[in-house]
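All protein chains but one are shown in place.
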Amino acid sequence: MLIVMRPDAAETDIDRVLDVIETLGFRGHVMPGENRTAIGITGNKGSVDPTHFENLRGVAQAIRVTKPYKLISKELRPEKSVIKVGTGTIGGDELAMIAGPCAIETREQLFAAAEAVAASGARFFRGGAYKPRTSPYAFQGLGVEGLKMLAEVRDQYGLNIVTEAMDERGIDAVEEYGDCIQIGARNMQNFSLLRYAGRAKKPVLLKRGLSATLDELLLAAEYLMAEGNYDVILCERGIRTFADHARNTMDLSIIPAVHRLTHLPIIVDPSHGTGHNYMVTPLARAGVAVGADGLIIEVHPKPEEAMCDGAQALTLEQYADLNGQVISLYKLINAQVAEPVSG
Amino acid sequence: MLIVMRPDAAETDIDRVLDVIETLGFRGHVMPGENRTAIGITGNKGSVDPTHFENLRGVAQAIRVTKPYKLISKELRPEKSVIKVGTGTIGGDELAMIAGPCAIETREQLFAAAEAVAASGARFFRGGAYKPRTSPYAFQGLGVEGLKMLAEVRDQYGLNIVTEAMDERGIDAVEEYGDCIQIGARNMQNFSLLRYAGRAKKPVLLKRGLSATLDELLLAAEYLMAEGNYDVILCERGIRTFADHARNTMDLSIIPAVHRLTHLPIIVDPSHGTGHNYMVTPLARAGVAVGADGLIIEVHPKPEEAMCDGAQALTLEQYADLNGQVISLYKLINAQVAEPVSG
Amino acid sequence: MLIVMRPDAAETDIDRVLDVIETLGFRGHVMPGENRTAIGITGNKGSVDPTHFENLRGVAQAIRVTKPYKLISKELRPEKSVIKVGTGTIGGDELAMIAGPCAIETREQLFAAAEAVAASGARFFRGGAYKPRTSPYAFQGLGVEGLKMLAEVRDQYGLNIVTEAMDERGIDAVEEYGDCIQIGARNMQNFSLLRYAGRAKKPVLLKRGLSATLDELLLAAEYLMAEGNYDVILCERGIRTFADHARNTMDLSIIPAVHRLTHLPIIVDPSHGTGHNYMVTPLARAGVAVGADGLIIEVHPKPEEAMCDGAQALTLEQYADLNGQVISLYKLINAQVAEPVSG
Partner (left out) sequence: MLIVMRPDAAETDIDRVLDVIETLGFRGHVMPGENRTAIGITGNKGSVDPTHFENLRGVAQAIRVTKPYKLISKELRPEKSVIKVGTGTIGGDELAMIAGPCAIETREQLFAAAEAVAASGARFFRGGAYKPRTSPYAFQGLGVEGLKMLAEVRDQYGLNIVTEAMDERGIDAVEEYGDCIQIGARNMQNFSLLRYAGRAKKPVLLKRGLSATLDELLLAAEYLMAEGNYDVILCERGIRTFADHARNTMDLSIIPAVHRLTHLPIIVDPSHGTGHNYMVTPLARAGVAVGADGLIIEVHPKPEEAMCDGAQALTLEQYADLNGQVISLYKLINAQVAEPVSG
């Protein structure tokens, strides 16, 4: 059930609707829009009787939701969501550039990368302190020590920090030291973790699972939002197919599909999406051209010495070149189309 | 590194090897075999110098391990592992039958299913108290109340309980009330959870992820074992492909591949593997014929009323029929081949 | 449109229906069954008016067909089709065993394989004279010379010959020298070839394409039948997925799906389906257990010297062992179930 308020509805009208929802034992989710506010209802087992709401003051419509997702839906919020991440935003008029090393290895490596990323004009820095590794014997990240270094990067360069958490302790720590909690592909359907992150106070970057359908990705976002965290950014990072010339197959058609169904921003990760250095820049361009709201790129001062995923990391020079290309590409595309390309 | 002891090595010889391993800052994993004991080493960053061990009393050989996995490997333990689950075993001479409803719904439903499963001669009962659901709005299971009902089923019918945990609290609870902790397909690469389950005192049933390669499945098992839990049972439950006539594509060739590389037992789940009632019995037969050590089957007294996955649940009658078929099939196959089919 | 005749309908009644169909500009396909004959209609653009037929003598029913396929359907022919291939049959009470080398290389190789296959009691022999090879520079087969050798094998051992054709000339040649035309996986949607084979006078073994859905496989069979060749045998030979432990992923759940929808027999190819010698026998057992009507197996007197696919070929001894296993398995399964397992 979705309650659409009239444009002239007052705060008190909204509060009254929320009261009724609560009295019924459900939860209301307020989504302010440009022209009107909508209120999503979750927690109901069956369908909700619309007559509870139709005669309340300020209510324009009570709409039954037939799709399996409610809060991510454009029905609830027709305008695109602009997500505030630290001092920057994702989903607005600017291409969001998130760059940094796969894993935090040393201060030197981290600060060298951060300096180059800041110099490029990017607003966001990535770097893994907790690394989900296929083998238990591979390097697992520096943990909290790494997060503290990331916080220093923020202090020194003004970059907003995006970093992965793999469990509840990790989410608490990222909430403390970082600006955006990344949920990795392998945890996209770790529903307990999604619920926990849904109660965090920082935005969440949710990466698509290796074999997740569009619906599954959207419902994973719905898990976060149903707990009250509406600041969700999606990320396409390649899916697993038979094709063997790249590490994964980037599925760029999901970008227009996401923009058609949801109000959430979506970014593209051509580093994990391809796994090959020489493919990253072409696919970054493709991601921007298809309408993504941002890019997340792995850079390393010395890719050949990287402890993790060196084959896909760009050098600092390659990143500067990529950045120049995609910024002008983004401008061209947004100038071309009357409404934003991703609209 | 893998230390193979001589057949006549004494306990004290083994302890001496473990001491040296510990002194070096690593961890030793003792794997007793029919003819000799082997000791796996984990925790080393690079390769370990074999000369530390070669001259110790009772040591036959120090072997460098070149594969990414160590503890699951047949090199470490040439004989198949027989895993004790409550009062039963999986991986031994008997086909392990695990049956029960997808989700625990009511006492009536649970006990009706349990009575039929017990009557069939099965030793294991399944039933979900924590359900990983794609949508946050779907039925999520009865939680601890459900686990308590399962414990009653064990008391009444002598069935050993296999049930899923989705997070640390769930693992603690299953450890308390159940006999075997199931890690679901969506959590196969939830590495934090694997580590936690690796410290539990109950065996773990590890389901293959929807797009997991053989190596990824084996390394997930390795996560469990590296923490000291050697009682791991693998499970093939279908992978995600383009094929649309079944919910998933059962990949039965993984059974001989697992038996070739590891000492771990592997069972087959034709219920999730197909998603269609009419396919479950044929694919259960195929699973046994290919060499699986057991089956896990969804049964429901009234599939049409099931709160979860009703389309794939067998009726109690259908299950009895399936059980009869696969038991005689298993006998035939094991009689035919000099060594067990899965050898 | 599907015309079901009454059990007591006379030949002349059937002829009358065919006349009417022809007068309307369509084509009638007579499918005799145990209890009644049905007549499929093809060639119509839109739906056909049932009143043309309902009052003709001997007509029980005129049924509108809503599925995209008509002639393969159980609606047209509820009983399973038993396909005559030379002096043998596929789809009847006996497990059809087809064995032989991937490619015909030399007389010695071919006759050594044939002798062993005949000794096992198999009724069918395979061997490639025209080889579809990924590279233009790989061995492409002996062509007509190879077919002539196959004809000698038939004369000497009484084996019925199944061999692949890749184009119209090949179909003509196989029709002349062989007993069953194999259409390979890469040509499953070579619609011109299917039409041509649909006008041949020999049965067709149609292998599933590497990424063919069930519907696509059935419609490829429909192409053959629409041209008048009703002697079609389907074959599951593995699909292409991300899984890398086998050359392809055998999709055994298609066997019960095919038996549910169609009257056509389906066999299983565990040699191409797995690509690994050690997997062939377990998967052959699984194929029989799931309900396949036969197996097609690659054998070679000296697999290590094979010019093509040596890694998956069984030795003659291994084949004899496989054959013994699957024959007794087939008997057990057919004894167990009241109706045949594939029913």
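The first chain written gets the first letter, and so on, giving A, B and C; residue counts start at 1 in each chain.
One rule holds in what follows: a residue touches a chain if its C-beta (ideal position, glycine included) is under 8 Å from a C-beta of that chain, and two chains touch if they have at least 3 such contacts.
Just so you know, these numbers come straight off a predicted model, no measurement behind them.
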Full-complex contact with the absent chain, from C:13, C:216 or C:321: C:216
Full-complex contact with the absent chain, from C:68, C:121, C:158 or C:324: C:68
Sole contact to the chain not displayed, among C:35, C:51, C:66 or C:134: C:134
Options A:250, A:264 or A:306, residue touching the unrepresented chain: A:250
Where the unshown chain meets chain B, residue by residue: 240-242
Residues of chain C in contact with the chain not shown: 42, 68-70, 132-137, 166-168, 170, 186-187, 189-193, 195, 210-211, 215-216, 219, 222-223, 226, 240
Residues belonging to chain A that touch the chain removed from view: 211, 213-214, 239, 241-246, 249-257, 260, 273-274, 276, 278-279, 282-283, 285-291, 324-325, 328-329, 332-333, 336-337, 341
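Everything that follows uses one rule, which is that only the chains that are shown with their structure count from here on.
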Chain at the geometric heart of the assembly (C-alpha centres): B
Whole-Å gap separating chain A and chain C, where each centre is the average of the chain's CA atoms: 50
Multi-partner residues of chain A (at least 2 other chains): 240
